[in-house]
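A single protein chain has been omitted from the complex, and every remaining protein chain is retained in its original position.
Labels run A and B following the written order; every chain starts at residue 1.
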Amino acid sequence: MAAKTLTINGRQISAAEGSTVLKAAEEAGVEIPSLCHLDGVYDVGACRLCLVEVKGASRLLPACTTVISEGMEVQTGTERLIKYRRMTLELLFAERNHVCSVCVADGHCELQTLAYSLGMDHVRFDYLFPKWDVDNTHSLFGMDHNRCILCTRCVRVCWHIEGAGTKNVSGRGGQSKIITDLNAAWGKSDSCTSCGKCVQSCPTGALFYKGSTVGEMVRDRSKLEFIVNAREKKLWVYQD
Amino acid sequence: MILGELNQLRDREIQSRKKITLRCCMAAGCVSSNSKGVFEALQKAVAESGLGNEVEVRGVGCMRLCCEGPLVSVNQDGAEDSLHVRVTSENAASILAYLKGGKARTTRVDAGMPFFKKQMSIVLSNSGIIDPERIESYIAVGGYSALHEALHEMTPAEVVSMMVQSGLRGRGGAGFPTGLKWDTVAKSPGVAKYVICNADEGDPGAFMDRSVLESDPHRVLEGMSIAAYAVGASQGFIYVRAEYPLAIARLQQAIKQSKQFGLLGAGIFDSQFCFNIDIRIGAGAFVCGEETALMASVEGKRGTPRPRPPFPAESGLWGYPTLINNVETFANVAPICRHGAAWFASIGTARSKGTKVFALAGKIKNTGLIEVPMGTTLRTIVEDMGGGAPEGGRIKAVQTGGPSGGCIPVEHLDTPVDYDSLSQLGSIMGSGGMIVMDDGTSMVEIARYFMEFCMDESCGKCIPCRAGTVQMHRLLDRIARGQATAAHLARLEELCEMVKSTSLCGLGQTAPNPTLSTLRFFRGEYEALLQPEMPGNEECLAGVSGQVS
Partner (left out) sequence: MSFLDLDEFLLELAPRVELVFSPIMDVKEFPADVDLCLVEGALCNTDHIEMAHKIRRLTKAVVAFGDCAITGNVSAIRNQLGLGNRENVLQRAYMESAQLNPCKPALKGIVPPLIERVMPLHEVIRVDYFLTGCPPHAERIKSFLSQWLAGQKPRLQGLDLKFG
């Protein structure tokens, strides 16, 4: 496969043709924050945290869906980008009820980690305190909509890795909600295979194993990786 | 069908015309004020007076002066004789008395008034004249001859080149050069290609596309067919919102007739060209007017946008190259074919060619549909054609581009209407909604209204639009209620800039525009509503009272 040369933050790197900016940066050791991206499923460019500046582009581009090109000049951490990322996180924290101190994912949450690594020490927008319910009808898993950031990882994992097509999105705008089947209770779902991949994919504490208490919900992404590698690279090795 | 048959149909239709035609508007605006009753009353009166051989009562499309509907236009020997307004089923019959030299009990308006005289019709040239429910009526005014010409006298490349030369730009709002788009689709390799007509008109106060579809549906079908020939597509879709039942009914009728006449389907005009059009009815999401969301919806998926590139021209519907244009854009195609690119390019300004249809609404005397050459000033539209503000009011601003556009203050009324001049003022051409505001309108309220609209219509996929519009709306609401400080205004401006720069699709990227443009021209109105902050507490957010709702 041909390689392309590009610069990221002034540093020249090369990456395989067809790679995304996010992938190329990761390989070069440059970290670009993201929440909706998940290795193994297609990207949707929704969280807007991975936006980067590309010389010559009129707009900021999402690193996860932008394919590299020869001579591309990318900036991943300008003052403007950092400011926007922090605001994006603040909008997320204000949008639903993210109470870290009582969350199953405390200490293992991607949203929480991004917040402190990007220096978010408080939220300048009004907290909305919406009323969302918790679906505890499934025998193994629970879904707390209060902690959902609508990244749709669970939906994509469910459709494209497991192939069950149980999870989906209903409603629109701030009223959007992750649903099972046609908005049935999860425990009543005919299509759910109880594989738990959605739980492994969740970046926050929205999806959890029943019985986990504060800080206990640790994800094991290697399970997803194993299936994707097996399917795409025909590599049947489980790396624990 | 072959050309001879088309000409025969045309001649027969022209010969069957009667001396006097009474045109009764049957577009949605007039229908809602009972033009159907007027139409029936006129038919009955004609039958009763025994004038059936001389007088034809014809249901037509929009006659533009919508505020005065139902409208009836009397035409003798092909020339307009008089225009009757606010006709009722009770006084409709008196129009016949008037024809016989008696007195009409209806109100008439001067058909030579600036509202009509300053218009220039390309897109609306058949609107209010032909019967939208009869294909023969369209053929009689030269309909489908452009398609024949394109199929038999031009190569697809020549059609594309003609569109490039015409200088037509997309009428959906962004103004992308139509010819360039066609060229890209034509050159994109694909075993299948699609043509989509975007009729998901959703801006508050805009009804241009609806009127075109209700008044002259075949024009859109012909434009789409020519486009399909040019880019090599064999299937087309019209995506129209469910809130337009009359437009949908007329489109269905038009498609059925076209198929019957062999103008859609296989081997059109005895050529190799095959093209079919299906209607897809939108379920009422504003975001489905965004092209990638629209395509997702046509595919039967949740109507949410996706990042571009890839652009639809390369990878659109089901991954195939797709040409997607707005109703008005397609409506311009047949005239360009008939009269040539040079003719079209001679109309308008250097960088904006042709005409633009606007839905004129708001605090103004004459509201309705207008079509003016590009470069016409806002003053001509608002003051001459619109007749200025109603008694006692003074015009304050003109809003163009709906929730994606901006407010242009009265000082800038001499701005010519073209893509570039409007964007310099922080507004956009948009799809054609034009709302006039008088001095009784609060600009903060306007900004809040449009933000609420965007908040409700955000699809929820990307965070800046989903959560940002909610917070911007809260801030605007707080300002409007007089509970904000300078810190809130600063936060609002910061958020506007962020949402504009980071949102995934046009909805979020332009949602801050009404706020930004009112802040640019009417900042004083915002500042007048701000509360002073306690000394030493300047940057605090909740304000003095600490009351937060």
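Please note the rule applied: a residue touches a chain if its C-beta (ideal position, glycine included) is under 8 Å from a C-beta of that chain, and two chains touch if they have at least 3 such contacts.
Given the structure is predicted, the values throughout are model-derived calculations rather than measurements.
**Q** Given that one chain is not shown, which residue among A:120, A:164 or A:199 touches it?
**A** Result: among the candidates, A:120 touches the missing chain.
**Q** Touching the absent chain in the whole complex: find that residue among A:19, A:34, A:65 or A:112.
**A** A:112
**Q** From the list A:22, A:54, A:100 or A:192, which touches the chain that is not on show?
**A** Result: among the candidates, A:100 touches the missing chain.
**Q** Just checking the interface: what residues of chain A touch the absent partner chain?
**A** Output for chain A: 93, 97, 99-103, 106-107, 112, 115-117, 119-124, 126-127, 129-131, 215.
Keep this in mind: only the chains that are shown with their structure count from here on.
**Q** How far is the middle of chain A from the middle of chain B, if each middle is the mean of its Cα atoms, in Å?
**A** Centre separation, chain A to chain B: 39 Å.
**Q** Considering only the defined contacts, which chain A positions touch chain B in the complex?
**A** The contact residues of chain A facing chain B are 44-48, 51, 59-60, 62, 65, 80, 83-84, 87-88, 91-92, 94-95, 124-126, 128, 149-150, 168-169, 171-176.
**Q** Using the touch definition from the top, list the residues of chain B that touch chain A in their complex.
**A** The contact residues of chain B facing chain A are 285, 287, 302, 306-307, 455-464, 466-471, 474, 491, 494-495, 498, 501-504, 541, 548.
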